[in-house]
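The other protein chains are all here in position, but one chain of the complex has been omitted.
The first chain written gets the first letter, and so on, giving A and B; residue counts start at 1 in each chain.
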Amino acid sequence: MTAITLSGVKKRYLKNPVVHGVDVTIESGEFVVILGPSGCGKSTLLRMIAGLEDITEGTIAIGDTVVNKLEPRERGCAMVFQNYALYPHMSVAQNIGYALKVSGMPRAEREAKVLKVAKSVGLDPYLTRKPGELSGGQRQRVAMARAMVREPKVFLFDEPFSNLDAKLRVAMRAEVRGLHRGLGVTSVFVTHDQTEAMTLADRLIIMNQGVVEQVGKPSEVYHRPASLFVADFIGSPAMNLVRGFFGEDGHFRHGKGGMIHLPTVAPSLVSQEVSIGIRPELVRRVPANTKDAIAAVVDYTEELGAARLIYADADGSRLIAVDHGTDALGTGMPIHLAIDEADLHVFSQDTGRRIELGAAQRAATNSRINA
Amino acid sequence: MERRAFYRNPILPWLLLAPQLILVLVFFYWPTSQALFWAFTLEQPWGGGNTWAGFNNFLSLFGDTRYWATVGRSAFYAIAATVISMGIALTLAMFVDRALKGTRLFQSVFVWPYAIAAPAAGVAFRFIFAPEAGLIGAVNEIWPGIWNPATNGFHALGMVIVCHAWLGIGYNFIFFLAALQMLPKSLSEAGAMDGARPYRRMLDLQLPLIAPTVFFLLIMNLISSFTDSFGLIDVMTEGGPINATEVMVYKLYVDGFKGLDYSGAAAQSIVLMILVIALTFIQFRWVEKRVHYN
Partner (left out) sequence: MIERSPIFDFITYATMILGLVLVLVPFWVTIVAGSQSLQEVSQVPLNLWPSGHLLENIQTAWARADLGPKMINSLIVAVGVTTGKIVLAALSAFAIVFFNFKARMLCFWLIFITLMLPLEVRIVPTYSIAANALLPFQTLLDTFGITSLLEMMSGVRVTLEWNLLNSYTGLILPLVATATGTFLYRQFFMTIPDELVEASKMDGSGPIRFFFEVLLPLSRTNMLALATIMFVSSWNQYLWPLLITTDRANFGTVVMQLKALIPAQNGTPDWNVTMAGALIIMLPPLLVVALMQRWFVRGLISRDK
């Protein structure tokens, strides 16, 4: 089995840095998803592992071998490309078997292997067709079969589902997951779709502007975001993030004179410039006379079916709450919201990094992560 | 435009390029530099090398009224042939683009002139226009002597131009039709919704949008009027009567290969090359602009 070790990996195009120094170890047999907005350097990182881009600085090791100087074909990786990159003039069988042909495998053995792999992804009726005669999902399967047939040490996926429709995407996701369970091959998957990332990954690598923001299990990343960027990027609707500072009186001050009473959090953070964050599903609606309730005004609501989202304005700061009530809510109506201090995330406005709070918060997040 | 996936190899690309580069150097760069050398030297009539002549070859060329007459004639020839040929091709392409039933047949025939050798078309047209033969010449039966390209310079030049224009129809048609077919169909539909009738849409929507192709073809036609005219004129008139159809390339050939005035021909060659290069550059600037526009 094969681990991938990236140490101090940097990439510059001409003078422009694209990847700023990545240190990550991908464990053997792990399914890792690199997630980030477009242009964050995630594809570049993947292509450096594949050997399609030079590594400007640092080393990448696959297993025990440093592969910096190795050609793509010598690295034992197979890749599924965004646009599939099928050879348009070759049949499905020829596409799948091409790598084996290049490596000089005898025809009989090759054909047997191709057939076996094609069967496993349900392509055996289409072996003689050309890629142009296949549907999007079928092409996707050919691309996967082409990668599988080589029995590689590492699978690389470069946004492979971005050309599929939503329904097919869900189906392919399950298939990839099943494939990984069956083969147990170390896999690296690049995407900008967070649902895809959350559902597929053993661990996520979240990148932004060439920097790794956080590495962790999906639940860890969701419930304990390591930075403002991650907090904002992961989750839909996005986390409520309110900028302000703590006063000595145990109140958090924000917006146009808004105050939130947070007595246990405040003392350690007095007068720091911070953002506090809370997931919308943890913002509760409470009756008007509740102690420490935050008074707000409804801007608008979005009906989701199972619940609704309330977009509210609290003294100039936007708060979103997931609400299960059924009463009529119109623009301008006053409501009252409450949050639990243990559910709070605090991020330094200076560094953008998470500030760890007390034991109560840790216990709350741990229980969610392990749930 | 730039690719991301490259191969790297110190020798292989040179091996691949070598044959083409050698051919280009031997048959293009070397002779072209030779022409420059000749253009600025004078060859001794009895041999014994070339003497430096500076710009004298060019000065005597530009001082020659017969040369200027040739230049003017070439310009007229180029413009007339280009306008006629492009006009016909554009009209045909516009109508073929409507894709009515049976259009395919017309479409394939309109391409045919592209396949014909200039001298072969020249022979056919010479017969069509021959004063003694029974086609255009038949008018001489009614009004004797009214048509005779063998003696009348205007008639001869007109005959060559018509033939040249005919030859260009195929090439121009292909490009016009392709440009028209690349326009999105929704555009015509939007025009129809706005109440424009087919002929209006041709004038207001299609024509302005294929302007880049019009310009591209304009330049290609002008260049071809320098090049393809040789075979035509040699077969149809040999430059006559009394030089009435002598264009630049033909004069170049006559002076260089019949008159053996290499220095003068070289100077003419250089002038022609500069002209063609200038036209090509204009076209490149335009193509560049078009790319930005898109």
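What we mean here is this: contacts are C-beta pairs under 8 Å (C-beta built on N, C-alpha and C of every residue); 3 or more make two chains touch, one makes a residue touch a chain.
Just so it is clear, the structure is predicted and the values come from calculations on it, not from any experiment.
Of the listed positions B:Ala53, B:Met86, B:Ala118 or B:Leu222, the one in contact with the omitted chain in the full complex is B:Ala118. Checked against the full complex, the one of B:Trp52, B:Trp143 or B:Tyr199 touching the unshown chain is B:Tyr199. Listed for subunit B, the residues touching the missing chain in the whole complex are 1, 3-10, 12-14, 16-17, 19-21, 23-32, 34-35, 38, 88, 91-92, 95-96, 98-100, 103, 106, 108-128, 130, 132-135, 137-138, 140-141, 166, 169, 171, 174-175, 178, 188-189, 192, 197-199, 213, 216, 223, 226-228, 230-231, 234-235, 249, 252-253, 256-257, 262, 265-266, 269, 272-273, 276-277, 280. Residues of subunit A in contact with the chain left out of this view: 47, 50-52, 71-73, 77-79, 81-90, 98-99, 102-103, 146.
Just so we're on the same page, only the chains that are shown with their structure count from here on.
Distance between subunit A and subunit B, defined via averaged C-alpha coordinates, is recorded as 60 Å.
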